[in-house]
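One chain of protein is taken out of this complex; the other chains stay put.
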Amino acid sequence: MISLIVASLVIFACIEVIPGDPASFMLGINAQPDTVAALREELGLNASLSVRYLSWVTGMLSGDFGTSYTYRTPVAEIIAERLWLSLPLALIALGLTVFIAFPIGILAATKRGSWTDMSVMGATQLGIAVPNFWFAMLMVLLFAINLRWFSAGGFPGWDNPFAALKALTLPSIALALPQASILARVMRSALLDTLSEDYIRTCRAKGLTRRQALWRHALRNAMIPVLTIIGLQFSFLLAGAIIIENVFYLPGLGRLVFQAISQRDLIMVESVVFLLVFAVIIVNFAVDLAYAWVDPRLRARV
Amino acid sequence: MRNLIVGLTLTAIFVLAALVSFLWTPYDVTVLEIANKLKPPTFSHWFGTDHFGRDIFSMIMVGARTSIAVAVVAVGIGMGLGVPLGLAAAARKGSFLDEVIMRGNDLIFAFPSLLIAILITAIFGPSAVNAIIAIGIFNIPVFARLTRGAAMSLWTHDYILAARVAGKGATRISVEHILPNVANLLIVQGTIQFSLGILAEAALSYVGLGAQPPTPSWGRMLADAQTLIALAPHVALFPGFAILFTVLGLNLAGDGIRDLLDPKLRVQR
Partner (left out) sequence: MTLLSIDKLSLSIRGTPILRGVSLSIGAGEILGVIGESGSGKSLTALSVLQLLPDGAACTGRITLMGQDVLTLTEQSLCAMRGRDVGMVFQEPMTALNPVQTIGAQVAETILIHEPNTTKSNARKRAEQALTRCELPQDRFPLSRYPHELSGGQRQRVVIAMAIALQPKLLIADEPTTALDVTTQAEILTLLTRLVREDGMGLMLISHDLAVVSNMAHRIAIMKDGQVVEAGNADLHRTMTHPYTKALFAASNHQPDRRVTPKEVPLLDVRGATRDYALPRKSLFGTPAKFRAVDAVSFQINKGESLGLVGESGCGKSTLTRAILGLETLQDGSVFLDGEPVGPNVLRKMQVVFQDPYASFNPRHKVRRLVAEPFHVLGRKATEAEVDEALTSVGLTPSDKHKYIHEFSGGQRQRIAIARALIIKPELIVLDEAVSALDVSIRAQILDLLAKLSNDFGLTYLFISHDLSVVRAITDRCLVMKAGKIVEEGKTEDLFNAPSHPYTQALIDAAPQLPIA
């Protein structure tokens, strides 16, 4: 909560205070003084800073993000429309990340030092090093241009859920691959760490096999570092989505924010950035709740 | 050991390419030869030419300068500010200072580096310097947290108590006893942040928030290649491989250094 307030202050300060006069900044150097004055009036810039901040925040709380200067429509509407693409994209990518990383990480940890472990871990080294937008371009080249299994870009809308999901397939794979490589490595090393704990030896002395000790005891304890990383990765996925949308010409928040920057639509930039920060903070809170679910020692604190 | 050798070799190749590019490149990257555009790889143009007929091999050499410079300075910013903050927070654990530093870190962590870059470019316009600042700011909490965590566990060691019994103050202990013992960790994390910096710089210049023309950069070469990928895939392939191998080299070197210094070190990705 406190971090949200501070974050909103930081964003507000960056956008509305640092550039000097936002109205003349938004209109560019060649603007007529009376147009600038009119825009100042329209943006409510004649009020004091604190009043403007409060009205921005209370507006956001009631779902009113202000009116976009370029589009002349409420920012909230445009963002909501675009969010319907970016959020599913990030969530699908997160799901894929977990879905790929967990089996690989567990496999590598169980077969530690084996040929499987080495080759899987080698592959994740590559996965971490690949820039995701370049990987996306290569997938477009292979699957869209050469094999023609997918379209190279664009989004048909959610009216046809199957087509929509198909359009999000390549982008989410591109997003998920590097993060899945990181998570698989974290999973493996977290498991190996817990497997060397004293209580695993206790379990083995009870008569559990190596495999039983891993599944029943090590896995849940290894989830603590893994959850931390998943929380961090969501913010990378959101940010990464902004870039990947560019590769696939997807009309999401990313495209919106770059257009807004080039059109100097500060209200739009401010709102999108705040929304993304808000999402990151919410996810961190969810991770804290998940910690408590995994680890009884932390339950008292939440 | 194998990791270290492969990693250092790859890294050395790119650092060397960047350094040599100041003195010599096979072709001049500022000369446009439209007649020669989009040539596939040949003996005269090892990696082919781009849509302006420039030699891609030469551009990758020059682009290495941008990537390495941005990443080095960004790691410098992150270490230069993050390490002292982390040391200070650990030395006064639980104090108001510690609280402020850690809350500040949480705040920066809520802004992925790309968002910081977006905010900065929205205000100051896109440039390589702003990309450096954005990545550098993001590096601060990474180093601050890492240093604080490692330093805090060192502060409980008896040798720190012994130093306090010798009448040494927190600053002196931090410099004399804590810093040398977290140095290994910082070196390993530094190589990882270096590689992340190269990836981030490439992403930022790909979306036009990084180095601006005519400065060549790998990310923008890929952005330019995107519309041409069906026509001339090599334009997209080589800059991508350059990023891939540099980052791979740095990560392998980081792992190798860690194995060499202390296999138990915990770094953050």
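Letters A and B name the chains as they come in the text, with residue numbers starting at 1 for each one.
Quick note on the criterion: a contact is a pair of C-beta atoms (placed from the backbone, for glycine too) under 8 Å apart; a residue touches a chain by one contact, two chains touch by 3 or more.
As the structure is a prediction and not an experimental result, all values here were calculated from the model.
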**Complete:** Whole complex considered, the hidden chain contacts A, B
**Prompt:** Which residue among B:V72, B:A163, B:I187 or B:L228 touches the omitted chain?
**Reply:** B:A163
**Complete:** Where A:S119, A:N146 or A:Q212 are the choices, the one touching the absent chain is A:Q212
**Fill in**
The missing chain sits against chain A at residues 197-199, 201-209, 212, 216-217, 220-221, 294-297
**Asked** At which residues does chain B meet the chain that is not included here?
**Response** 157-159, 161-168, 177, 180-181
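Assume only the chains that are shown with their structure count from here on.
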**Asked** Hey, how far is the Cα centre of chain A from the one of chain B, in Å?
**Response** 21
**Message:** Which residues of chain B touch chain A once you look at their complex with the stated criterion?
**Reply:** 103, 106-107, 109-115, 118-119, 121-123, 195, 199, 202-203, 206-208, 219, 222, 225-226, 229-230, 233, 236, 239-240, 243-245, 247-248, 251-252, 269
**Item:** Contact footprint of chain B on chain A as seen in their complex
**Value:** 2-3, 6-7, 10-11, 14-15, 18-19, 125-126, 128-134, 137-138, 140-141, 145, 182, 185-186, 229, 232, 235-236, 238-240, 242-243, 246-247, 254, 257-258, 260-261, 266, 269, 273, 276-277, 280-281, 284
